[in-house]
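I have a structure I would like to understand better, so I am pasting it below and will then ask my questions one at a time.
For this depiction, one protein chain was excluded, whereas all remaining protein chains were kept in their positions.
Moving on to chain A:
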């Protein structure tokens, strides 16, 4: 594991940052990232630690009663005790049958909006102030609560099922001296269990974030794997030395195999069932924590204590591979397991619009209170002037006008409560849910090859997708497929790999090379150069064969043969690709023992003795292997980066220049290259060197450096064989997607743990960087920032808080700029390491008061400086078209995201596929996981997931944009409609003595938000599209509205409110004018309150429904149906509620008997309604038309030319742009930054001892020494 090494690399005081290393271990990432914690933290920790120390964390094998001793119990209630050890059973559900109703209601009323309406309900129960019938609030509230409760119920039922499913899976546990099948939920700490091959530990985040929508999908995951769910101390396994191979893709995203090794003593004595059953070791271990790569503990057994470390622990969530079975002792179970401890922190994300919406609701609330207060004062005044003298109003209570005003205040709070839209939150949720379903259903984001549909895992962020400013993308697995394919090679100066036939003629259409002649070929390699095959088969050029032989022998790949199939396990995919290529070309690596390698060379098997493996590391950038051929010659084979290889070549290398040219060509094609070379070593030279090698490998200090030095001695005077070119395959459509997104003004930052060269290469490959781009590296940026800081200091000092913001750009000229920065530089630039140092300083106790003050002062100054620096960096980076950060740790990835989030106040999106992206995914406003890969961690912590990077453009440009537009339209309309509705009461109050009289029938108030005006706007929120998906993709410029918050902001909000206010005025004053003094058609009941209410209500219903009609730009039959349906429903229900029949049944509840039929019989009232609706709507039409004509928006223009564009699209054919620049770009070398398996191979522990090595005493010796030194 690389972390070990990383922690060794420490920073020198003034050293230049090293571009090659990943800065430092991620140990503290989780905690440090949330560093906005109060400074009392350490103290708290100490207290906790003390408490922990008292807890005596022991686990005793095979002794359940041990763990039930009193000191391990926590007293919960005064007699009920609970074990300190977490149960392995999973409980994710919240409610059971009895607790559901009370708990769910409680949870719901915790939400401010619901609580508000509960308070209203209580207010309404007070007779003095009740102004509305009880049902006006209760019915909508019940509806809202009901919908949420049903959703929660479905959620919880799914969780129940899920829990049962997980808890009832089986494994083998020792009980009464024998292995017995037991359910996982019964497994307890201290149990000895047996795991079998391909057992899989459950992905706990699956449960923590599970919702009913994920339910079916999750079940599929479960069905594929067999779960294992506890952290286990490895005791022994079927492999030699009780080795155990695990894949930790779930945990850290690394797909290569790792090995875990048991203690020697447990390996020796605990192989069989009987001995396992009697195993009575006692394990003292750390408290449960979330550090995946750390474990400390001690095993006490047979009066000896054995130290335990992370290498002996199998964590929940990993897959056991290549191991038939293994035995283990359960250390942590259930919630205590490391992965569970890790999964706890899911941040609750909310969208920008959410925040805006909340503020708006508060604004409305204040407006409500102000209006009510104003009206209450009005009422008090009116009472004093008029009410008190109006004998007919006498109510027997001699209340003072001011007291009446006070009561009226509350009365108006109730009457005007509909200003705060009760159904807003529920409607927003429904719309988002619907939009999430549209994302899930989108066939164009479905990846058929892996049968993976897109998935909106968080259903509350959709509209934010339309506001993305910055995309932070991982490279490996996200931009690239993480599939390396052997593309080309240069052997002896001759380039192979372009399509041509056996006689060197190139054709444009040529068939794939047929590998059937080779029994070991896997048939997956697509190669088109028949001439190379010809060369291999004829053997005319010995170098060609030697080239592939080198590939087959010089590596640290592990081989696994199952059913005659060869499977390679490589530490890096590059290496795997090379070995695989060699195998296809007839040089198949078949087997490896501790010191031999068996290779099938064009069908003949030969075994070579490995004398030494000179492993790869990031300084050396090369690896070599020294073998003894069956003929007895000693040879060194070496592959490595061209830069390092060329330095070590023998001066007399004829093909040096040709190969160099080839390398340049490969690099231009963004292929990853490696140089291959070899040399003959005579026996004497080797013996001499080997001595030094042995000495170096047992050196107790600076062993790595000593070894490097020794390696250096033999790796010289090499003879160049050629170069390989591997394609780090980009995912389909990546360059197109990136250019689309760039056109939408979205900036893309690539954050990768990979090396600078590779990252740069990929940058070119995906057209993030072009030839015209001027690239700035760490040093340049540092210098720029330095000058900027100086300038700022000169201008007024960084310490003054009120520095006028410097808006001058860093780069004077316009143009394409890109920034490539490594993790170490990032730390340097952002003064990260300096804070680390100051942390150490802080530990020393300040002696004097002065010293302390000085320290806090300097600390503060440092912080201000750091902040300024960070801000400057972000400003600078944002001036660049592309930013590539390489060699960054997961923590830094998150930090970069956080910086942009903090200083740019922009909406960020992070996309990645591995566990190293989890941090960044959780930090960004929106996290996207690439699914369909092996690791699930990224997906599990993401908000959206899909299988291919290219779907991002559809997610953002189509779904995001639509969602944003829909949500904005929805909110604008929603506020408008409620204001138009509610403020009529306000206007009316001037004519009824501010008495909190409603302008509508109570039933209308009850149903208006629920039935008469909800469906059309919901449907618009779900279905509306201003331009089609095709046009959205074709004109990425349309996306900008979301980034700029153009469609919903405070201005738009107030415009909506104003629109609502004006509408309510029209709705009130036109009927008012019409009702002044007038009489009915037949002279009866001329201007009664009830007819007036019906007139306004009808006008309102028609107006708001027509208004949504105007707002709808995509009229499907459902929209039309809902709009006219709502109006029809209104009239239908009104006539029902005003009918004689219902009055006879409930005379008090339905008081408007006959009003509808009497009022709407009269043409005069209809004319009033028509005029009201017309006056409400015609100005809107006029304003829209004028603004569309005078200032047409982008989408207006496109809509206008919709037909023409559609026609265009049919004959237009995409032309792909070919770019072949002349460049002097350096090539990348094709090694992953991880160390290979060389240690493991030479230690011999991994290899089954099939053949006893006779002539490898030396190597054996080396290994032996190493082991002793290591332990």
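FYI, a residue touches a chain if its C-beta (ideal position, glycine included) is under 8 Å from a C-beta of that chain, and two chains touch if they have at least 3 such contacts; residues count from 1.
Keep this in mind: contacts and distances are computed from a predicted model.
Asks: Assign the chain not included in the display its UniProt protein name, restricting the answer to "ATP synthase F(0) complex subunit g, mitochondrial", "Cell cycle control protein", "Serine/threonine-protein phosphatase 2A 55 kDa regulatory subunit B" or "Protein AUXIN SIGNALING F-BOX 3".
Replies: The chain we cannot see is, by its UniProt record, "Cell cycle control protein".
Asks: Have a look at A:259, A:332 or A:1092 and name the one touching the chain we're not showing.
Replies: The one listed residue touching the chain not shown is A:1092.
Asks: With respect to the chain omitted from the figure, which of A:687, A:1181 or A:1207 is a touching residue?
Replies: A:1181
Asks: Considering the whole complex, which of A:492, A:1025 or A:1049 touches the chain not shown?
Replies: A:1025
Asks: Considering the whole complex, which of A:134, A:1115 or A:1135 touches the chain not shown?
Replies: Answering carefully, the residue with contact to the hidden chain is A:1115.
Asks: In terms of residues, what is the contact footprint of the unshown chain on chain A?
Replies: So the residues of chain A touching the unseen chain are 127, 131, 217, 220, 386-387, 389-397, 411, 438, 440-444, 446, 448, 451-453, 962, 991-993, 995-998, 1023, 1025, 1029, 1070, 1072-1093, 1113-1119, 1140, 1143-1144, 1147-1148, 1151, 1153-1154, 1157-1158, 1162-1164, 1167-1168, 1171, 1174-1175, 1178, 1181-1182, 1184-1186, 1188-1190, 1192, 1197, 1199-1200, 1202.
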